[in-house]
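Before any comments, here is the structure.
Certain chains of the assembly are absent from this excerpt, and the rest are unmoved.
Order of writing sets the labels: A and B. Residues in every chain begin at 1.
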């Protein structure tokens, strides 16, 4: 099959070609619950840039060359002998983790913390390709309203945004405020999820006027230009007390310190983006009683919930389509902030 | 009246006399809900050392000379014209914050986040004295089983430990683990509260053999000597995954990094002690999905709950009594780690 393969890290992200579009061996069914999915679309993620940079080498054991792409949807192409519930031809979206379902985390519904799992596109070959090897427990059948290439980025970008926004929505009350930092691929979904799940007023902070405009169409109530006066602007909008929830989809540079400063006493700062550091005196955590919440991608059940929102039109992904052979162009466009919404590779 | 008065900051904590025992003007009833309490005992707190050091100058507007002491209990000496519910002679414990009860935080039961409050001993004269000015809404009548001098440190040391341990107990399940870092004045109460409120196994980390022995009598199931191999020891006790809750009563030095390293994926690190910094890459928060929880002193209702535990003997304060005129000795003993439990000043 054709795939866009990563052969070398590039810490400065300056190479013209991050991946090489080439012919590779097809994946094969090896175990009873294996499923091969023909890719309809694969989302291009900032994590892919971080993988190219080599940031993930210390977290995950992966050997080059391998195929990135952890945001996948398509059609069932082949199933192992033990597979029930999906059949060849079904259109499906792929939860990023493939689990056996036996560990206590899975039994409690926290499959993202499974002890025994694979993560195609991170620690195994992913979906920058024509075909993907995954497993039955990762698959959700799509309703007729949804097409694989249009929903692929929900599996990680969407699902991570959903999980963080859902956590915030559990405590946000009418009259309270949520700040979203970064209205990009994840952020523009997070805004829509907040608008669907609670009645807090939503303030979006971004440095790009285009992203702020996208935020407005996604349901933001107040727009704030990122920069020196962003904290003051948020405090002014919130009666001086800050927002009860701040969801930081940037997670690097001054976003972190500013995000914490925008958080109200007794409020929560949700960290989703990464690359930077949290650096705060313990006395400031104590006197303000703030909470800092790390956020991983959501569970299988949460992807079902997100598909229910998408099916009803309550969230919409803004995607820009590239051919699989144009993977490098998509990665560079993302790196240089030229994508408002989410890039998808189509084989 | 007699009081132990702070006249000057001492950033190095090397002075022989931090406070001066002297005659000062008695406090007076000024407003309808004011209450004067004759002090039965006033707890000596690490926060008092931090006040002497001047750490709190940037957080709180306080002018010297003033009287420290925010952990108070005693007997009602005089009441304002609007006071109901307590009368002269009642033995009472004083919630550290005096609020009007009108702001939305108070209306929701979060009186520690009241917008309009005073905090005797922090931003007003406190209980290192014979008499204290407080307000009706701060007072809880003591059951007969409890004596002011024995319970005074519950108001802050106990109540802060209670709140953090209660938060942890809400998610700790049988088969899970709680780590307590620091078995001192707060920690030894936190251990007892955990043992009363949940069935997690309790691991206590401290560098002092005496404190570890105190921890054992408080209900700790496993004792770990603080130091280089403490993280490994906790991982070994928890099947390699760390503890679902870590409560850090130290909050400075290497306790913070080690505390975060002892926290299981999807677990929570509760920060109570202060003086140091939290410093962690955002990627580590994301991939582990940990939560960092700041902790302030508890609410009025939580002090009622803590008194119910004390009344039934489910928590016991280990106190060491000093005369009010010996305040400097108590402060130095605390500073040099010579107190296992909690010092109390008795006028």
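To be clear about the criterion, a residue touches a chain if its C-beta (ideal position, glycine included) is under 8 Å from a C-beta of that chain, and two chains touch if they have at least 3 such contacts.
This is a predicted model, so every value here is computed, not measured.
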| item | value |
| --- | --- |
| Full complex, copies of the single sequence (shown: 2) | 4 |
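In this text, only the chains that are shown with their structure count from here on.
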| item | value |
| --- | --- |
| Separation of chain A from chain B, taking each centre as the mean of its C-alpha atoms, in whole Å | 41 |
| Chain A residues within the chain B interface of the complex | 55, 59, 105, 110, 112-113, 251-252, 256, 265-266, 271-283, 285-296 |
